[in-house]
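In this view, the complex is presented without one of its protein chains, the others remaining in place.
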Amino acid sequence: MASYIKVENLDFFYGDFQALHNINLEIEPKKITALIGPSGCGKSTFIRTLNRMNDLIDGTRVHGKIILDGKSILKNEIDVVELRKRVGMVFQKPNPFPKSIYENVIYGPKRHGIRNKSQLDQLVEQSLKNVALWDEVKDRLNESALALSGGQQQRLCIARSLAMKPDVLLMDEPTSALDPISTLRIEELVQQLKEQYTIVIVTHNMQQAARISDITAFFLNGELIEYGQTEYIFTKPCDQRTEDYITGRFG
Amino acid sequence: MTRYNYQNALDELEKEILKMGSLVEEQINLAVTSLAKQDLELARKVVDQDDIIDSLELEIEEKILKLIATQQPMAKDLRRIAAGFKIITDLERIGDNAVDIAKTTLRIGNEPLIKPLIDIPRMAEITQNMLREALDAYINEDVKLAETLAAKDDIVDSLHAQIIRELLTYMFENPRNINQGTHLMFVSRYLERIADHATNLGENVIYMVTAERKDLNE
Partner (left out) sequence: MSPEGINNIKRRNITNTVFHGLLFLSTLIGIMFLIVLIAQILIKGLGWLDWDFITNFPSRFPKKAGIKSALVGTIWVISFTALFSFPLGVGTAIYLEEYSKKSWYNRLLQINISNLAGVPSIVYGMLGLAVFVKLFNFERSILSASLTLTLLILPVIIVASQEALKSVPNSLKEGSYALGMSKWQTITGVVLPFALPGILTGTILALSRAIGEAAPLIMVGAFGYVAFLPKGPMDYFTTLPIQIFNWTSRPQSEFQNIAAAGIIVLLILLLSANAVAIILRNKYQKRI
C-alpha cells in the first residue's frame, strides 16, 4: 500500500544551525516527488527526516509534524524500527553489504523473523524481478554482491529495500554515482515502482527530476520555495528563484 | 524498453500532429467544395471548425514545450520535435487559407459563377494529396516521398499561372466579371500557398531524417 505523507511546519537543527525552516509539504501516494535544489539546501536533510535517519546523528533536533497515513512519526514513542520497515531508503552510493546477493536481499526480512527457506527464496526472486535484476544474477545468487557493477549494486540495494515490503521508498540521489546507462535503468525502474509505492527522490540532476517525477519541490537555504506539478515547475515556475535555478542562472 | 514514458509521449505527439493534419486536409476539401457548389452552409462550417484547429495547435505546442522541458530530447528526437513545432505552424496557416477560401464562398456564393470550376478543384485535390504525403513522409520518415513534393509543387505553380491567365481573359471580356474573377484569383493564390506550406513540411521531414537542409521550393 502506498502511503500519504503530510509535513507540517517542520524545522530541523544541527546543533545551533537551522537546516530546515518551516517546511509544509504533501507527498502523494503512487507518485514520484522529486526534491531539487543546490548543495546544502536541505533536501537531503529533509528526506532523512521522513524515516528519522537523522536520529543517528548526535545533536540534531526537529520540530513540527510529519504525518504518515494519519500517524505522527516524530513522536518519541514511535518505534523507529517499525517506521523504517515501512519507509525504505536507497542511498547516494550503492551500499550493498559485503555478503552474497542472496544474503543482501534477505538481510532485513530474516532479521525481522522470516525463517522459512522457501518463503525467503520466493522473496529474493520477487524482489530481484521487481528491479529487473533477476535474469542477470539468478545463476550466481551466492556470489558476493560486491562483484556486481555499480548500477547492478544500486538495483540490488533497491531490491533489498523492496524485500521489506515498504509503503514509501526514499531515494537520496540514487544515481549520482552511476554512469548514464545505469542511471537510465534506475530511472525506468523508479517509474515502474511508482505504481505500487510512494516515492520521494532527492536529485542534484534537474533534468532527472524533470524526466521522471510527477511533483517537484524546490529547496533553497533550508526553505521550500515552490512545489507543484513537475511540468509546471519546469515550464512556468511561479517563483523567480525557482526560475533562476532551473535556467542555470543561479548565484 | 528504455525511456518508456518518453517514447510514449513522442508517439502521442505524432498522433496529435496527424490528427491536426487530417482535420486541415478535410478543411481544404470542404472549403473548395463549398466554393464549387456555392454551399454557404458548408462554408460557414469551415470557418467555425478553424477554432478546433487553432486550439489543437496550442495544445500540441504546449505538449512540445513540456517534452523539451522535461525530457531533454537530443539529436533525432530533438529534430523530430522541432520539425513538429514547425509543422503545426504550417498546418495552422493551411487551415487559415482554407478559411480564406470558405470566406470567398460567403462573398461570391450568391451570384452565378462566371464559369464552372475545373482547375481550382483539381489544384485543391493535388494540394490535399501533397499535404497527405507530407504527413505520411513525416510519420514514416520517408525522405524520397518528401522529395517528390517539389515536382508536385511545380504542377500546382503552373496550374496557378494558368488559372490567373484564364481569369484575366474573362475579366478582359467583361468588366462585370472583375469582382468574382479577383476573388477566384485569390482562391488560386491560397491553394498555391497551401502547396508551398506542404512543401515546407517536406523540407522539415528531410531535415528531421537526414539533418540536412534542402530547399524544395526553388
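The chains carry the letters A and B, assigned in the order they are written, with residues numbered from 1 in each.
Note that a contact is a pair of C-beta atoms (placed from the backbone, for glycine too) under 8 Å apart; a residue touches a chain by one contact, two chains touch by 3 or more.
All figures in this text were calculated on a predicted structure; none of them were measured in a lab.
J.: The chain left out here touches which displayed chains?
T.: A
J.: Which listed residue (A:Glu26, A:Glu82, A:Asp121 or A:Asp179) would be found touching the missing chain in the intact complex?
T.: A:Glu82
J.: Which residue among A:Asn51, A:Asn130 or A:Thr230 touches the omitted chain?
T.: A:Asn51
J.: In the whole complex, not just what's shown, which of A:Ile32, A:Leu123 or A:Cys157 touches the removed chain?
T.: Considering the complete complex, A:Cys157 is the one touching the chain left out.
J.: Can you say which of A:Gln18, A:Gln126 or A:Ser144 touches the chain missing from this structure?
T.: Of the listed residues, the one touching the omitted chain is A:Ser144.
J.: Where does subunit A touch the missing chain, residue by residue?
T.: Answer for subunit A: residues 51, 53, 56, 58, 81-85, 88-89, 91, 93, 95-99, 107-108, 111-112, 144, 146, 157, 160-161, 164 touch the chain left out.
The definition used in the following text is that only the chains that are shown with their structure count from here on.
J.: Round to the nearest whole Å and give the separation of the Cα centres of subunit A and subunit B.
T.: Computed value for the inter-centroid distance: 50 Å.
J.: How about subunit A: which of its residues touch subunit B in the complex?
T.: Counting only subunit A, the residues touching subunit B are 184-185, 187-188, 191, 207, 210-212, 230-231, 234-235.
J.: Along subunit B, where are the residues that touch subunit A in the complex?
T.: The contact residues of subunit B facing subunit A are 2-6, 65-66, 69-72.
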